[in-house]
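Only one protein chain is missing; all other protein chains are in place.
Let's turn to chain A:
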Amino acid sequence: MDYVVEMVGIRKEFPGIVANDDITIRLKKGEIHALLGENGAGKSTLMSILFGMYQPDRGMIKVNGREVRISNPNVANRLGIGMVHQHFKLVEPFTVTENIILGSETRKYFFGLDIRTAAKRVEQLSQRYGLNVDPYAKIENISVGMQQRVEILKMLYRDAEVLIFDEPTAVLTPQEINDLQEIMRKLVSEGKSIILITHKLKEIKAVADRCTVIRRGKTIGTVDVAETSREEMAEMMVGRSVSFTVDKTEGHPGDVVLEIESLNVKNSKKVNALKSFSLNVNAGEILGIAGVDGNGQTELVEAITGLRPIESGTVVLKGKKLNGLSIRQRNNSGIAHIPEDRQKRGLVLDYTLEENLILEVYNQPPYSKRGLLRSEAISQHADHIIQSFDVRSGTGGSSIVRSMSGGNQQKAIIGREVERDPDLLIAVQPTRGLDVGSIEYIHKRLVEQRDKGKAVLLISLELDEVLNLSDRIAVINNGELVGIVKSSETNERELGLMMAGYRKEEAAHE
């Protein structure tokens, strides 16, 4: 068989953890091969080895049938292996062409930079693969999807034959995802080979030919995507069967917990982000907010939690007016908040897990007494959350949070917030970037909170998530409430139209 890249029996150990343990993956020429695994399963490590950033402790890498030693990324490039990173590595004020040739500039008269020739080649490549990129556009002026194409062009410009895509759709809108999948198909039809790192089964189903599943550093198997169902692959990935729909019974909404009355809030550019926004959330229900990113969701959450000042209007929690109260006072009044950006807001990455789990309550008994921290109570608290929320880390409570995987960081935050036993739980993008196993688990926990009679305010950009979890859905567009619908009486199409600003009645007639 004709393999472009073979990694056989790869093992890589880090202090205290075996990241890769006997992993084998074989990439055929001209195929899209998905690498599927949960967060922390060892996908990134494996690809870093292929890209020359780590050296394997054991195992063999073959490129075009020849055994090779890839000691650094330059060697990988010379072997025709290119990587499209999840976080783009682009110079914002530079043009597309300048970014692409960075590091392998075309020269003229020894000193002169020959942009024109390079731009011409970029143009040609762009046309050939249907990328549609303007070689002279500045990076800061083009969309995220376009920036990703620049990253792809960078690899093509260096004659890469094997392209590694690391979670490429995490930053894209649904339309951009479709375009990207089109591009990937075009690339393989022109003879390139692709490794697609992902944990989204939908995408694998859409583009991949074969799929290698790894779990906890081991290869579970390689399957033919066309012949394998989503459920089967998910089961291989997490090691047990997974349900894609959320198991929940009819909710029993109680009294009003949160009352928002004609709220006006300005965003950081001093423009009105919320315009006389009113909303009630009841005990025992999950209220989902649906909307395209940047339509006022962030400002709404920040206005409730106190991170952003309110221009006018009122926020009332269980009959208590929150306007003017500090963040801490609001926390103590019964708000818990799973923040949108877990690493920026939710965690002090350089603190231990233990320390992070008392982030809001460190100054309350039993965690401290007369200004002194009580380490025993703190570690007990941590152990409790670690156990009941299945937070995995290298050395338990004393692990530095920075070293933990994203899914476990998120579980820690959710554990911390749920354990505070709030009246109102605000969950913003609670499953962003997580694998199916963690998503299922987190969804279950949110429903459990609802069933305990808490009010849950869910804000998510994933329409599926909002539809599956919520009892009622409020649609927000340009800072205004478009309407509130029952999730049992609506569908994706209606919500989509409402998200675009059509009122419910109008949407129904469309």
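Here, a contact is a pair of C-beta atoms (placed from the backbone, for glycine too) under 8 Å apart; a residue touches a chain by one contact, two chains touch by 3 or more; residues count from 1.
Here is the rule we go by: contacts and distances are computed from a predicted model.
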(request) Look at the options "Putative membrane protein", "ABC transporter permease", "Cbb3-type cytochrome c oxidase subunit I" or "Acyl carrier protein (OzmE)" and return the one that UniProt uses as the protein name of the missing chain. (result) "ABC transporter permease"
(message) Please identify which residue in A:67, A:92, A:224 or A:350 touches the non-displayed chain.
(response) A:350
(message) Of the residues A:169, A:193, A:298 or A:331, I need the one that contacts the missing chain.
(response) A:331
(message) Considering the complete complex, identify which of A:307, A:377 or A:463 is in touch with the unshown chain.
(response) A:307
(request) Identify the residues of chain A touching the omitted chain, counting contacts across the whole complex. (result) 57, 305, 307, 326-331, 337, 339, 344-351, 355, 359-360, 362-363, 368, 371-373
